[in-house]
Structures are given as structure tokens and as C-alpha cells.
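All remarks here apply to the structure that follows.
Presenting subunit A:
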Amino acid sequence: MLTVENLRVVYHDVISVLNDVSLDVKAGEILIIIGANGAGKTTLLRTVSGMIDFYDGDIIEGDIKMEGVSIRGLDATDIMKRYGVTYVMEDRPIFWYLTIEENLKAASFSRWNKQIKTDMEKIYDYFPVLRPQQNKKAGYASGGEQQMLAIGMALMTRPKMLLLDEPSLGLAPLVTEELFDIIRQLNRSGITIVLVEQNAHAALNIGIRGYVFETGRIVLDGTAQEILENEDVKEFYLGSGERESKSYKDAKRYKRRKRWL
Partner candidate 1 sequence: MKKRTFFVVAFILALVFLSYGAVCAKEIKVLAQFPMSGPVGSLPEFGWGFIDGMNWVNGEGRGVNGKKITWYLEDFRYDPTVEVANFNKYTAEHSRDELLIATGYITGGLKPLIEKVNVEEKIPWIEGSYSTEIWGEKGGPSKYPYYYSLGGTYGNQIKLLMKWIKDNHKAKGKPRVGFVYSPTAWGRDGTPEGIAYAKKLGFKVVAEIEYPYSATAATNECMQLRKAKAQYVVYHGYSGATAHTAIFFKTAKKILKDVQLMGTHYTTLRFTILTGQEAFDGYVGVSTRPIMDAVPRIRTPMDNPMVKLAHNFAKKYRPEEYEKGLKAGGIKEMFLYTEGLMYAFLIQNALTDADNKYELNREGIKMALDNMVWDFNGMFGGKSFSWKSHTIPMLRLYRARVEMVKMGDKMVPTGGVVPISNWINTDEIKW
Partner candidate 2 sequence: MIDLLQTLGSGVLVGLVYALLGLCIVIIFKSSETFNFAIGEFLIIGSFLFYTLFFNETIPWYKALQLGAVIFLFFSFILFYDKNLRLRIALPLGMVTGFLIFCVFFFGLKLSSLITSSFLRFAIAFPLGLLAAGLFGAMVERVTIKPLLGRSPIAMTIVTLGLGFFLRACVQLIWGSHAYPFFLDLPDITVEVGDLLFLSDPIWAGIISLIIFGLVIAFLFRTRWGLAIRATSEDQAKAMAFGINARFILLLVWGISALCIAVAGIMISNFGALQVSMGFVGLRAIPVVLIGGMDSIGGAMAGGILVGICEALAGAYVEPLGLVGFKAVAPYLLLLIVLFIRPYGLFGTVRIERV
């Protein structure tokens, strides 16, 4: 469905963030991307969704293709409208000062029509906690509700592919679990999902395939199961490797990279 070829992205013309990233997303799967902070996961999502311009980033090499057609350089709105790619930004991208209902309406701006009402009902069915709070300002909702609202808003755009950026950020484990359940449900209903996560264990458990990012490169790819079982991943992301005492000194990136490459 989505192919990224040799992508190279810089911010402010100097800060290189993605180097030669190539990956592909197959229709109907849940793709997990994990990696440390600053590895370029978010940048990848921004680039795919066409938002990179806004952050003063440039694609200096490579191409992004949606079903074989290049979408490089298209506006975020165009990508969303034509290819149904919706990007759910990290840290609950909701409009704090609008009510929950208005939030959902705002998200459906690009496809305003009669079906909005029924779609909204559907969202409320998905996330029953939102229904009683319709007229409450979104900023006052709890973290979990906000994240659900964010996903609900993304659904209002009728996406074919959802790019989720750390949906579990700052949520309680139980809420995270609930959220991942919902993501799995969405996937079953036919939406392709690209999930960027720090909570690697939970993510990999629902994922089908995965990539591991490290300083702007893909260092590992494979099925979710393979990644889960990788020693390094276990050690650095899942925290359940060998029981030796580890200090931060050992966690230096270049050492690990040596082992991987």
C-alpha cells in the first residue's frame, strides 16, 4: 500500500534526521515502529502525511509512493483527501478549547456531508466514555479520553491508513491496554495501521510486522514475533534481557549498532 524508498529528510536545511529509510506497509496490517527518542520515527510519519513542510523539513532524496503513485510534495490535506492517510500526532492532538463534539466536527471538515451525524454516533459507540461529555471542553477530559477522542477524530476523516504516533504516551497501563484493543478492532475493520510506540512490548504484541529505528536508520525489521525475540530489542526496549547489571555506559549507541550491522 505505502512504499518509502531511500528517504532522506533534513530539518532547517542542516539537521539530517532520516537517512536512507526504505520500508513498505502492506494493506490491512499493523506495522509497529519502535526506536529511541530522536530516532526519526515521528519525522517519518510527518513526511508520509505531508506535514513535513510545516516543520521546515525537506525531503532531499527518495520517494514516497501510495499504491505506486508518488505523493512526495503533496499537501497534507491533499494526501488525506485522496489517499485516506490520517496522521494522529503525538501527545493527544485534540483542540483543547473546543468541546468534544466540536472536535469531532472539526476533524470531519475535509469531508463535510450528511453522514457526519451517523459517523459521530459510530464514534460514540466505539468510545462510550465520550458520549456523556459531548459538550465538555476537550481540555478538561482525562488523558485516556483525550487519546480516544484523538483516535475518534482521526476516524471521522474516514481513513484507509492511520499513522498513530505514541498513542500510549502518559496513559495508565490499563487504559493503554484498552486503547490497543481498540486499535486492533480498527485494524480488523479494514484500516491499515502504522503504530509508532515507545511501549514496545504492548505494541509488538498487537503488531504484525515491525521496524526498529536508530538515529535515522532502520536497523532491524521483521515480523513482530521476530523483533520481540531479538536479544538487543529485549535488552534495550523491553528491559527483559539478561539479568546482568547494566549501566548507561553500556547503552551507548555505537556499540549496539556494531552488533546489529
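A quick word on the picks: all candidates are chains of the complex that A comes from, given by their letters.
Keep in mind that, in the parts below, contacts are C-beta pairs under 8 Å (C-beta built on N, C-alpha and C of every residue); 3 or more make two chains touch, one makes a residue touch a chain; residues count from 1.
From a predicted model like this one, the values you see are computed outputs, not experimental measurements.
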Report summary line: subunit A in this complex touches just one of 1 or 2, namely candidate 2
Query raised in the report: Within the complex, which stretch of subunit A touches candidate 2?
Result: 49, 51, 53-56, 73-78, 80-81, 86-89, 93-98, 102-103, 105-107, 109-112, 137, 139-140, 142-143, 153-154, 156-157
